[in-house]
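Structure, as structure tokens:
Only one protein chain is missing; all other protein chains are in place.
On to chain A.
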Amino acid sequence: MNETSWRQHLYHGLLWLIALLFFMPVLWIFLAAFKAEGLLVSWPPRWFFTPTLDNLRDVFARPGFWSYLAMSFVLSIGAVVIALVVSFLAAYSFSRYKPTGTNFIMFLLLSVRMVPATAVVVPVFLMYSAFGWSKTFHGMLLFYAMFAIPFSLWILKGFLDGVSERYDETALVNGGSRLHVIFRVVLPQVKPGLVAAFIFNIIFVWNEFLFNYLLGGKGTTMIPVLLATGVNEGGSVDWTFIASLSFIYMLPPILAIFLFQKYLLVGMTFGTVRGEV
């Protein structure tokens, strides 16, 4: 073995070690989901034990769990799909028609995401109260869509700028309408961007707590609120409940990320790094 490969192995080993270190809390939660209540908080942590499904059964039996889970799915998927449709069309317009002030508008949109949620919670709450939208399903749905649009727009505009306008023009000359160009010619070429925007935003909505807690009512509660409010139900902190619910709740995003990994890597560069133009 020569020196370079020896060094490389060392680096890889180190990277693995660091990655595992950061993964520890997740692993702890995953294991805790299958531990009996007494074992859970024991110190030092017990890595080997007889797993039990009691905790999961308990979660499934909780009142409202299934409806909350369903709401999590409906709200995050629904809001992000709305956001993607809106931001794809907006990104196309920004990319192709370049209205005056495009750069400023793009900056303004992104700055929406720079404001901490706690800073806008009061104005949003007042606005929603005035509209009579708090505690409503469409209110929640539109709020999350609104929150997902700027980031999606940024990702998609990067991708669309990478699709040469000559594609549009060729299709137009070849007898296509503008809608044909947008959906049949351009859309297929920015699929990685759409997937990336979808995943990033769905993770955000999936984990959102604050606005769901303050604006949402009984009918629009998602799992993070259940996690927070369910903690103290027994009088003391219910760790097995937290662990098993977290476990269930983390599975879908982890699966999604695993399945769409290759798109995410492309998406994280905002479409700016491409093999070719």
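Here, a residue touches a chain if its C-beta (ideal position, glycine included) is under 8 Å from a C-beta of that chain, and two chains touch if they have at least 3 such contacts; residues count from 1.
Everything below uses one rule, namely that contacts and distances are computed from a predicted model.
Asks: Leaving aside the chains you can see, what is the UniProt protein name of the one that's missing? Options: "Cell division topological specificity factor", "Dihydroorotase", "Glycerol-3-phosphate ABC transporter, ATP-binding protein UgpC" or "NADH-ubiquinone oxidoreductase chain 5".
Replies: Matching the unshown chain against "Cell division topological specificity factor", "Dihydroorotase", "Glycerol-3-phosphate ABC transporter, ATP-binding protein UgpC" or "NADH-ubiquinone oxidoreductase chain 5" yields "Glycerol-3-phosphate ABC transporter, ATP-binding protein UgpC".
Asks: Looking at the full complex, which residue from A:Q8, A:S67 or A:N174 touches the chain that isn't shown here?
Replies: Per the contact definition at the top, the residue touching the missing chain is A:N174.
Asks: State which residues belonging to chain A touch the missing partner chain.
Replies: Touch with the absent chain occurs at residues 164, 166-167, 169-170, 172-177, 185, 189.
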